[in-house]
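Excluded from the complex is one protein chain; the other protein chains are retained at their positions.
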Amino acid sequence: MKNGFVIFLSVAAVMLLSWGALVLAPQMQLGGARQVPVLNSTDVYPLARPGTAAQGLQVYRANGCAACHTEQVQQDGVACDVVLLSPGKNPSAVSNLLATLKLTGLDEGSALSASDRIAAAGGKVETRIRATGSDIARGWGLRHSVAEDFLYDYPVALGSLRVGPDLADVGRRLPDPNWQLQHLYAPRSLVKGSVMPPFRYLFETRKIGAVPSPDALNLPAEFAPAAGYEVVPKPEAKQLVAYLMSLHTDVPLYNAPFTPPAPLKP
Amino acid sequence: MTVNESPSTTNIDASCRVPLLALFSGAALWLVVSSALAVVASLSFHMPDKFGDIPFLTYGRVQPAADDALLYGFCIPAGLGVLLWIFARLGQVPLRGGIVPVVAAHLWHLGVLAGVVGILAGESTGFAWLEFPRGAAALLFVAYLLLALWAFMNFTGRREGGLFPSHWFFVAALFVFPWIYSVAQLLLIGAPLRGVVQSAVAWWYGGNLVFLWTSLIGLGAAFYFLPKFSDRPLHSYFYALFAFWTLLFFGSLRGIPAGAPLPAWMPALSALNSLLLIVPILAVAVIGWKTVKGGAVQTCKGGSYCMIKFGFVAFLLSALLLVAGACPQVSRVTLFTWFSVAQTQLHLYGFLCITLFGSIYYILPRAVGRDFAFPRLIRLQHWCSMLGIFLLVVSLAAGGLLQGIKLHDAATSFDDSTRAMLPFLRTSTMGLLLMLLANLLFALNLLTLLFLWHLSVIKTVVGAALAPLGKTGVKA
Partner (left out) sequence: MSDETPSPKSGTEPTAARSHLPMWTLVVLLTLLYLGGIYFDHHSGWFDRQVYAPFDNAVQLEAYQPKSGAAAALAARKKSYEAVCGTCHGNDGIGKAGQAPQLAGSEYVITRGFNRLAHIPLAGINGPIKVAGKDWNMAMAAMGAALPDADLANILTYIRGSWGNKAGEVTAEDIKAIRASLGARPQAMTAETLQALPE
């Protein structure tokens, strides 16, 4: 190239294209995102995080939790399972048919033909959609993460390294706030081989007053403070735990469909 | 040493003296700081309980601080310094008004200080490679603009009209950083976008900075020094043009990892362009091979030429790892593992830092007009940094693959994958310690040179002040 101006113009053109493809286009597609309806329900998703959880996200950011934890569930595929709800008027025919058919891990077409055949034999069936993948099998989520999961978050802390488990659905998986508080204070008291650093500076060890604080952590002997002292979470610890409790991605959406497991009947 | 340089070359080198001292010595300090922080961060895996009471030593703050100190504290100012000198030399025009780059260098280092302290204090912005808080970012932006402006003025005022391939790479780098930095700061921190678009912008910025910008600077320096040391012309102009365009085009349209919570076309576009990077990699490999082969044979004694060649090979390796990591079958295993960390460290330290070491060891003595105080430590530094980065990259890459395989198998518990990683992390800590030693040796040489220069300046000033008046003095 002959002169600086030509280089500058051409580099500018390439960078404009790059900006257009990876900044402008995503913003045009997702910038106007709103709450979306949950599949087969009158609910909408997501709901904004409650105040303490939003503050907890700032504690998450300040302490660099995203350096070790991701918040994006991966899904490798989708499978259909055909489930018999009732054998209908001809149970023996249906059971003979069931013995010959594959009913789990099907693709959509095979599931449709299997369910049609059972329905024709008089049985009542339901086709259940479920996500597949190692993250799903580990119980880290029921479906892959989508844009709507992060709609109201600033900053969106997706993470890029899994030194620790994925946290996108941790509110469903570990719903006990006391477990989370104890895990923050002394990770190795709950997970034997953990390399997570203890966040003791988010807690206060103080002398027990007239009455032990209701917030005090219930720690096993080797992690407990000296006699007469209790460990109480500071507001930052409670906010962080509130944020972790609010991390749920267990609703089916149009872009991440699955059949929710049936709620237990009372 | 200066016997063979033409007088005007000495002038050109001398004109860069103070700006380069300001840029390089600050950069050397940040290099040591970043290595120290990286060692502290990696200790967290071996003695997790040690720093539980100290907020600014927790892994989540120290690791990003180390990464940013390396990239912003060393790579960018050192890269800009090398760029300034190469522009001056190629254009045969001395750097004028040197006070402005010196001020800019100090502003830059002040910005990095504010940024690193900010991260450790909990003011990180939360975006990868962009963690410096606002005030620090503003300082960095202004400093870069000043340095880029000065470099561009020197470039447009060049006496030698024709352009050498390094010119294109450097001019592109001058433009790319302010563009991506201002966009990222505006859309992520100034007037943040909503939702997961933030992540798309952050990944765009990270990919363009950590891969594209560093490649432009490092290759610009390599394409200057390889023909210079091998005493043959760069092979060739059109290969380099082809490599430049394909690197710029494909390298700027990537960055979004597979499986991101974004519509499928974004990770697909990014993976596609990462895979297409094989084209510029092959072109660059051919350029390097044909330029060096049959050229002046110099036994590798750990000098500048050795470092530039090592850095060049590291570029090819790290870029190949990047291409491999973009293949869907591979990314399924390596996603979210230490493998990508290994690739990044190989690119930043193994390629860019070692190329910059080689360049600085060549440039600075010529600019200052005197040799380093400990020339034999240069070779020791080179071996330590080579061995260190080798240990770091191999252990993290192998460990990352193992971690990925275990994570991918849902029957293996997560604790098993953590336990499997620990021996590899231990080896990586040893690599980091070696790199820290290497960086200390580098900083030692640079800072003693700075000190000796200061001494000589003071001696000159004092000498001039105390000198008796000549025959033109007033007769009593």
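Just a few scattered comments:
For reference, chains read A and B in written order, and residue numbers begin at 1 within each chain.
Here is the rule we use: a contact is a pair of C-beta atoms (placed from the backbone, for glycine too) under 8 Å apart; a residue touches a chain by one contact, two chains touch by 3 or more.
Keep in mind that this is a model prediction, so the values were computed, not measured.
Note on the undisplayed chain: of the listed residues B:G81, B:G251 or B:P267, the one touching it is B:P267. Interface note for the absent chain: among B:G60, B:G288 or B:G303, the touching residue is B:G303. Checked against the full complex, the candidates A:S10, A:S213 or A:T259 give a single residue touching the omitted chain, namely A:T259.
For the chain left out of this panel, the touching residue among B:A65, B:A240 or B:L356 is B:A240. Interface residues of subunit A facing the missing partner chain: 29-30, 39-42, 75-78, 80, 83, 85, 108, 115, 125-129, 133, 144, 146, 252, 254-259. Residues touching the missing chain, restricted to subunit B, are 1, 4-6, 9, 89-90, 92, 160, 164-165, 223-229, 231, 233-242, 246, 258-259, 261-265, 267-269, 271-272, 275-276, 278-279, 282-283, 296, 298, 301-305, 328, 361-362, 365, 371-372, 375, 378-379 (touch as defined at the top).
Here is the rule we use: only the chains that are shown with their structure count from here on.
Listing the residues of subunit B that touch subunit A in their complex gives 44-45, 48-49, 51-55, 58-61, 63-64, 119, 122-128, 152, 155-156, 163, 167-168, 171-172, 175-176, 179-180, 183, 187-188, 192-201, 203-204, 208, 241, 248-249, 252-253, 255-257, 259-263, 266, 269-270, 332, 335-338, 340-341, 403, 407-410, 414-415, 418-419, 422. Taken in their complex, subunit A has these residues touching subunit B: 1-4, 7-8, 11-12, 14-15, 17-19, 21-23, 26-27, 29-31, 33, 61-68, 70, 72, 74, 76, 134, 137-138, 144-163, 165, 187-188, 191-201.
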